[in-house]
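One protein chain is absent from this view; the other protein chains keep their places.
== subunit A ==
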Amino acid sequence: MKITIASGKGGTGKTTVSSNLTAYLAEHGKSVVLTDLDVEEPNSGLFIHGKIKYDQIANKMVPHWDSTDCTYCGDCANVCNFNAIVALSDEIIIHPELCHSCYACSELCPTNSLPMMPERIGEIKVFETENFDFVEGRLDIGQEMAVPLIGQNIDYVDENYDGYIKLLDAPPGTSCPVIEASRESDFVILITEPTPFGLNDLKLAVETMKVLDKKIGVIINRYGIGNNSIEEYCKDENIPIITKINNDKAVAQCYSRGELIYTQIEHFKNSIEEIAKFLEGIR
């Protein structure tokens, strides 16, 4: 079972919930793996302290110019729809950061002068704790496209953790990285807070998940602050509220230190238990 934890708005508690939930499930004997798909700013690893057991460089495929047989016909630049290739009369210039790895330039080149070669975009690391593994994707700084790395992360987890509960900690927002992090999941948990920002961004996230045809549930974090607009919205939309996590400065303080929270704060542990129970029910 694959579950994505997403949010729309940033800073609502995705990482807090996914790291605590993973540790809780593992402690209760479940085979569970966590992967951090917020590859631009991965920080689940700040809360989970494991030993590194594997790492690999993540690449994307981009064309490399081989001048030997090139006739400078310019077809490559013409077929590239992402402006990643400039064909001059004596040189072909490639902008790898704009390349979407569609292979058109390479495969349509009449002289095979643009072989596709791997180029580093980031890395994937696997950490081992006492009772679960944690897989982290980390985009190199200056790289624009998170999607290929997110996809490779999910592939790695799929290949190596068959039969596990897979928790996917998604990036914030509603655009391509979130879609990549959610599209193959069985269920998407949306975490929000009871404020107008939380509601606005929850609605955007819900609409996105509808387009993807995903089953969803909502967690209200910092419950008690703000207003009850989220509950009303979920009721109108028939979206289950999985749990409400009480607003509590002590939770924020544990988080600030990079500590797991459910082992320290009772009401938070109860919420994690409710999430675990809810997930039992959707299987």
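Quick notes on this structure:
The criterion applied here is as follows: a contact is a pair of C-beta atoms (placed from the backbone, for glycine too) under 8 Å apart; a residue touches a chain by one contact, two chains touch by 3 or more; residues count from 1.
Note that in this section contacts and distances are computed from a predicted model.
Chosen from "ABC transporter permease", "Repeat protein (TIGR03806 family)", "Cobyrinic acid ac-diamide synthase" or "Extracellular solute-binding protein", the protein name that UniProt gives for the omitted chain reads "Cobyrinic acid ac-diamide synthase". When you scan A:Met1, A:Cys102, A:Ile241 or A:Ala276 for touch with the missing chain, the hit is A:Cys102. Across A:Thr15, A:Ser113, A:Ser185 or A:Ser271, the single residue that touches the chain missing here is A:Thr15. Although one chain is not drawn, the whole complex shows that of A:Cys109, A:Met145, A:Ile261 or A:Ile275 it is A:Met145 that touches it.
When the missing chain is restored to the complex, the residue among A:Ile179, A:Ile239, A:Ile265 or A:Leu279 that touches it is A:Ile179.
Contacts to the hidden chain, counted on subunit A, fall at residues 8-12, 15, 38, 40-41, 43, 46-47, 79, 81-82, 100-104, 107-108, 139, 141-146, 171-179, 183, 195-197, 200-201, 204, 207-208, 210-212, 222, 225-227, 247, 249, 252-253, 255-258.
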